[in-house]
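Accompanying notes for the structure given below.
Removed from the display is one protein chain of the complex; every other protein chain stays in position.
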Amino acid sequence: MARTAGELAEYLQAKLEGDAAVRISSVASPESAASEDLIYIEQEKFRERAQASKALCIIAPPAIEFTGKTVLRTAAPKLAFAKASAWLTPPVPVPAEIHPSAVISASAKIGERVAIGPFAVVEDGAVIAAHTQIDAYCFIGARASIGQHCHLYPRVTLYAGVRIGARVIVNSGVVIGGDGFGYVFGDGKQWKFPQVGGVEIGDDVEIGCGTTIDRGSLGTTRIGTGVKIDNLVQIGHNAEIGEHTVIAAQTGISGSCRIGRKVILAGQVGIAEHCTLEDGVVAGGQAGVPSGKTIRAGEVVWGTPARPLARFKEEYAWISQLPAIGKRLRKSAT
Amino acid sequence: MARTAGELAEYLQAKLEGDAAVRISSVASPESAASEDLIYIEQEKFRERAQASKALCIIAPPAIEFTGKTVLRTAAPKLAFAKASAWLTPPVPVPAEIHPSAVISASAKIGERVAIGPFAVVEDGAVIAAHTQIDAYCFIGARASIGQHCHLYPRVTLYAGVRIGARVIVNSGVVIGGDGFGYVFGDGKQWKFPQVGGVEIGDDVEIGCGTTIDRGSLGTTRIGTGVKIDNLVQIGHNAEIGEHTVIAAQTGISGSCRIGRKVILAGQVGIAEHCTLEDGVVAGGQAGVPSGKTIRAGEVVWGTPARPLARFKEEYAWISQLPAIGKRLRKSAT
Partner (left out) sequence: MARTAGELAEYLQAKLEGDAAVRISSVASPESAASEDLIYIEQEKFRERAQASKALCIIAPPAIEFTGKTVLRTAAPKLAFAKASAWLTPPVPVPAEIHPSAVISASAKIGERVAIGPFAVVEDGAVIAAHTQIDAYCFIGARASIGQHCHLYPRVTLYAGVRIGARVIVNSGVVIGGDGFGYVFGDGKQWKFPQVGGVEIGDDVEIGCGTTIDRGSLGTTRIGTGVKIDNLVQIGHNAEIGEHTVIAAQTGISGSCRIGRKVILAGQVGIAEHCTLEDGVVAGGQAGVPSGKTIRAGEVVWGTPARPLARFKEEYAWISQLPAIGKRLRKSAT
């Protein structure tokens, strides 16, 4: 929906310089932008790219100057750009149609203005709230429930009983509610520990392609409100993830972990079972947290076993000097 | 199916204390248990939780005392609990119906009491043995075969010719039999090495969500009886996994590896091609085994490159002291 730069400045509470009547219809990169696209800049070194863009309106920090552009000034241009994008390009609701090929149990409860795509399966007692979009091949197991205004992309699998909040986005290939991985060895074989718990996913969660979230064994696996999960992430049985935590691709969180609020886990992080990461912890890419460990609130950790970043850097600097130190030692020993 | 504590004690060969007539219908955690649920305890420190539970019957080791409970005494409560769970809550057979939407080749052989869900596809010459449950969207490629009493959750893919034993559980999103990853560079491009082998999966195997198992290139990829594989695991072409081995989430096993019996691979382990892990090896989380290595029977390894745990700990302890040692060295050098 096209807006004016003036309307956008007001929405963002940004200071406007230039023509408030400039029309803005979408967002783009400086290179691909047309005149009505909004662009943003954060660093002086990219000024040329932005100035050369066809875009007429640009979100910029106070210090960077442009000629012939309408500029929205803010201290946090990228954040303002993300907000502007959501404001300018709200999700287009698909027609609230249920494809005739979908197989929907008579005992499922389907809310108003729900869209269900081809070959979807909705089993007994499942509940899909109003305004939710269920794409092709989605499998909604028995008694699973999905809140309002969710979007399940094609090929999402919810095992029986999984519960999902409102405004949740689930990408293709995600599987929620598979049995947790627990066995007890005895009499020459592995005995399956019961995996009969549930999964509860809060509001405003987003889950990337191919991610798997297991059901609790006896308890419940919980994903807090606002959590963002990237592609191919594994979350084990009974894990609990606090609100607004961000988990990058291919990270694995083992069973019974407690991950706090606003934690950031980079890509390929591995967290062994029964760990606690308190609020605001940041774990660098490929960090590994050994079983049962606690990482204190706000700590930034790196490496395997995960340790404070400053410590990791210091140790790593010394490792880099080992060949030189070693030679010196060898010399002094002779 | 409800049983009595007495029947359960007999099944488990546990010593019963208290009322043998107490009814038990399912398993639960101490917190969520109702009176007829069975609970277990292994450590004294959790006694309060167990005592406070509504559960009337508890599996416990010899030393922990309770009041007002029926107690089943055993040296291995968690194992007994897993056995009790399987005994109390056998899988409920779904009705042996074939959904009318399933597309089944006339040349496929479907055994007695097989259930096939909506939109399943069974191709030419495939064989599905009796009492097996094939859920929605399962794709059973040409000439693939599946043993008795298996359960394929929704959205399992078997490429042509894959063979699966009896009582195998395969979770959603699993792909078995994709082409292995092998190329030979020449004339400025990658040439595909032929990937025309098979996959054979033994009895009582369990495979987690989203796991991928490639077909052999010229030979066969083999998963032994009783192997348990977690979510998002990758198993390369021609790998062989011995009986009762356990593989945690996101582990990758490269082509032509030989993994022994009762091996335990923690999460995110990486094993390069042509490695041998003998029986009973344990590899810690994120361990990496370089190409062509052999790990001897029973060794516990850690780190990348994987080395014996004791060695890893000793080296890591010294790395932790490097900053202090380094400063001392620097001082002594001046």
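Labels for the chains are A and B, by order of writing; each one numbers its residues from 1.
Following the convention adopted for this analysis, a contact is a pair of C-beta atoms (placed from the backbone, for glycine too) under 8 Å apart; a residue touches a chain by one contact, two chains touch by 3 or more.
This is a predicted model, so every value here is computed, not measured.
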> Of B:83, B:131 or B:155, which residue touches the hidden chain?
Replying inline: B:155
>> For a quick check of understanding: of B:98, B:127, B:309 or B:325, which residue touches the chain that isn't displayed?
In response: B:325
> Hey, which of A:4, A:51 or A:85 is the one touching the hidden chain?
Replying inline: A:85
> Given the contact definition stated above, which residue among A:62, A:93, A:118 or A:292 touches the chain not shown here?
Replying inline: A:118
>> Could you pull out which residues of chain A are in touch with the chain that's been left out?
In response: 26-29, 31-32, 76, 78-79, 81-83, 85-86, 89, 99, 101, 117-119, 136-137, 153-155, 169, 171-173, 204, 206, 208-210, 226, 228, 230-232, 244, 246, 248-250, 262, 266-268, 285-286, 303, 316, 319-320, 322-323, 325-326, 329, 333
>> Under the stated touch rule, tell me which residues of chain B contact the chain that is not displayed.
In response: 101, 103, 119, 121, 137, 139, 155, 157, 159, 173, 175, 178-179, 181, 183-186, 188-194, 196, 210, 212, 214, 218-219, 232, 234, 236, 250, 252, 254, 268, 270, 272, 286, 288, 290-291, 304-305, 314-315, 318-319, 321-322, 325, 328-329
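Just so we're on the same page, only the chains that are shown with their structure count from here on.
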> What whole-number Å value describes the gap between the mean CA coordinates of chain A and chain B?
Replying inline: 27
